[in-house]
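Sharing a structure below in structure tokens format, with a few things to ask.
With one protein chain removed, the remaining protein chains of the complex are shown where they sit.
Going in written order, the chains are labelled A and B, and every chain counts its residues from 1.
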Amino acid sequence: MNSIQTDTIVIGGGIIGVSLAYGLIKHGSSVILLDREDQNLTASRANFGLVWVQSKGYGMPRYAEWCIEATDHWPVFSESLEEETGSKLNYENTGGFEICLGEEELAARVKFIEDMRMQSRNGQYEVSMLSRDELQKMLPKIALGNDVSGASFCRHDGIVDPLNLLRTFYQGFQKRGGDYRPGHWVEDIQKDGSGFLVKTPKQHFRAQKLVIASGLATTKLSNMVGMAVPVSPQKGQVLVTERTSKLFPFATGGIRQNANGNFMFGASHEDTGIEIGTSTDILKVLVSRALRIFPVLENLQLVRTWAGLRVLTPDQKPVYCESEEFPGAFAVTSHSGVSLASLHSDKLPEWILEGKIFPDFDVFHPRRFNV
Amino acid sequence: MQVPEYDLIIIGSGPAGMAAAVTSRGQGLKVLVLDEQPTAGGQIYRNIEHLELHRNPEFKKLGRDYSEASGLVKRFKNCGADYLSGMTVWQIEKELVVRVVHNSPGQDKKSPLSFKAKKILIAVGAMERPMPIPGWTLPGVMACTAVDVLYKSAGIVPKGTVVLAGAGPLLLLIATRLLDAGVKISALLNTNPQNALLKALPHLPSALRTPEYLVKGAGMLLKLRTSGVPIHFGIRSIEAQGKENLNRVRFVSSKGTQTVDADLLLLHQGVVPNVQITRLLGCEHQWYESQRYWEPVLDEWGNTSVPGIAVAGDCGRVSGSKVSELSGHIAALETARALGALSESKRDEQASSIRAELKKQQASRPFLDTLFEPQKSWIVPEDEATMVCRCEEVDVGEIRNTVRLGAHSPDRVKAMIRSGMGFCQGRMCALTLSEIIADELKISPADVGYLRVRSPIKPVTLGQLVSSE
Partner (left out) sequence: MFKKLPQNGEKVSIDFEGKRLETVTGQTVAAALLGSGEMLFRESAVTGQPRSVYCMMGVCFECLLEIDGKPNQQSCMILVQEGMKIRRQQRPIMENHASA
């Protein structure tokens, strides 16, 4: 089979793969993006669209800083991507809540926020606690349920339309001449001189650099080029309602309202393997909680449910690494593919293309799982 | 509330569902029939009891099929099956738990909303194939069968100028019925290709096994001709025009472009199986090329690929009310066998006379299916501004652009531009969406697939979800 030559091959057309592919081409590399067209929902088409900081990085302060850097870069990043493509991402730096029900949850949240502040390397973890009354004042259009006891608030958090984000990345990538190949399932990777030979049943490809961002397939593909990147699936079920007027212009872990006015609720955490069914029992738990927070939503029509698989490393923190055995091969995976999209596209290409080292970046190497 | 348990739950009380209920009750099964319509009879015999009772002369005029159907409804009502109407099925779980909601507001607390079954028979019938043309969302543009439902179930008929457009036996039937009811049809835009009859001729001998259908068809054509309805052939495009309402229909025929005034435009491109529930349950489906639709893969007893789930009637393959009824009997016999109420030999014995009749009733299908083969030009609109997804307002051009961006499956396109995300759950756009993607990629819809169907297959409120048992 003939092969097609390029500078960089990215394997995986999820949000991480395409944000990197877009960034790489923007940084001057020619890029082919290979993607297995599958019917199963990838995480990137199932997620909640939060640009989220406040609970991230427990036990790894460098990750918390990385998340803050990412969210702080989001406004600039989204503006330039929108300008370039003419599409709307519906990103808003709304600030985000974690809303508590009952005193026990509130106490646990207070303690968690305090721990995060203690761990913070510069002591500036910007999350505050709000009383129920303070929270209600910030939400003049929607009444809180009786069980709401308070909330934590972080000004960095925001929301984006995750599906628009994905589409816009594709547009931006292709506009800059990127070569997107859906329906290309990478089955084998081989060392090829100083570069790599990547094989799919339809076509072979060659490149000097290779980025593996293949969601749940990252472990298997990374293995082919000497990297051990453990990831496993975790199912999350999500619900979406009909459109309604703008009542809740904030981000929270379990409830958000889209730019179109649809409410979304989610997401469950289930270890059910590679399977994306929805189940009424779990959906009821998610919605019951949402209705305890905002009882007035009771009459909204539910129009859709779905489930997707999170891509989780053992400590749920990202992996960024270059193969020691085969330099030029990189693996990237994260459970915050949306939140980190700004840095994945605008910053990581410097590391991949120019070998730039960011401070303490080594904490993200998967060798941390070997101890 | 406790979840009531049944041997068999039948979804749909059309000819197929009613027949299955009667036969399975005859074998002593405990049966529940659910239907979202307020009355039994299915699409063809909507509100038939009311019609017979309150508009008897019109009922009689509808002929022998209707009096026979009235008999079936009576047998169904007396067969001892539990029957809940006005209830929509929105979810079925793997454990064969069927979840419903009441359609009328404020009824939910009166009865259980979940039921458990040993077997489920899906008999939800067919729906009209969407026929997207420019302007088809305007008030005054309707599916052709909608007008038939209005006439039969409510005694309501069009007034003003009526234009019919499309092809298929139901279009002819409804046109003649409108004429009978005194409605003036100002134009009939026949979208069937002019060589269709020639293509169908080889199937004529088989169709002659049930000559009554052909006689009926010829009678309808004659009636249209003699009543002076202007029939236009060689139609290439149709556009509904108006601002708040339909005012005009503009069309291109072999004679050039014409514009006619219209208060009502009735569209028809045949009917297709309603696969929402079989898709939800993950039953295997196949592409039926001749009629350009998906249908569940069934064995000769109506069993799907999912254990415990069978199908009868038009939602398996569109075959008309007689065949639907017979397939309901057959599926019920098989259910009785599977539950141990009937031996295999008894089942086969009882089924054999039904099968003979079934064969006869199916004899005219190849002729009709070839005569009215759906035309791609009426499924994949040429005009890029034509709305495909009526709920989320997505047009042909947006879909094509998204495919060009690399989204090669309906789910991927949907995720990018929301086509199929609205209230109708993709019922009105899914087929068109697959056809457009296939057209853009120059492959068959069979290789493109269909939107993934998930619960709720009809919207429910969040309150209804949390209060379901």
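One rule holds in what follows: a residue touches a chain if its C-beta (ideal position, glycine included) is under 8 Å from a C-beta of that chain, and two chains touch if they have at least 3 such contacts.
This one's a predicted model, so the numbers in the text were calculated from it and none came from an experiment.
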Checklist outcome for this item: Chains in view that the hidden chain touches are A, B
Checklist entry - Taking the entire complex into account, which one of B:Q27, B:S153 or B:Q269 touches the absent chain? => result B:S153
Checklist outcome for this item: Which of A:S30, A:Q119 or A:Q136 touches the missing chain? It is A:Q136
Checklist entry - Which residue among B:P38, B:P193, B:G234 or B:G282 touches the omitted chain? => result B:P38
Checklist entry - So that we can see where the missing chain sits, which residues of chain B does it touch? => result 36-39, 43, 47, 50, 54-55, 58, 86, 88, 103-106, 127-128, 137-143, 145-147, 149-150, 153-160, 181, 244-245, 263-264, 274, 390-393, 422-424, 427-428, 458-459
Item to check | Chain not shown, touching residues in chain A | outcome: 136, 139-144, 242-245, 247, 260-261, 294, 296-297, 299-301
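The definition used in the following text is that only the chains that are shown with their structure count from here on.
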Item to check | Distance from the mean Cα position of chain B to that of chain A, given in whole angstrom | outcome: 41
Checklist entry - In the complex of these two chains, what residues of chain A are touching chain B? => result 13, 35, 37, 39, 41, 45, 163, 166-167, 170-171, 174, 180-183, 241-242, 277-280, 283-284, 287-288, 290-291, 297-306
Item to check | Touching residues on chain B, where the partner in the complex is chain A | outcome: 91, 93-94, 99, 402, 405-409, 411-412, 415-418, 421-423, 425, 449, 452, 454-456, 459-463, 465-466, 468
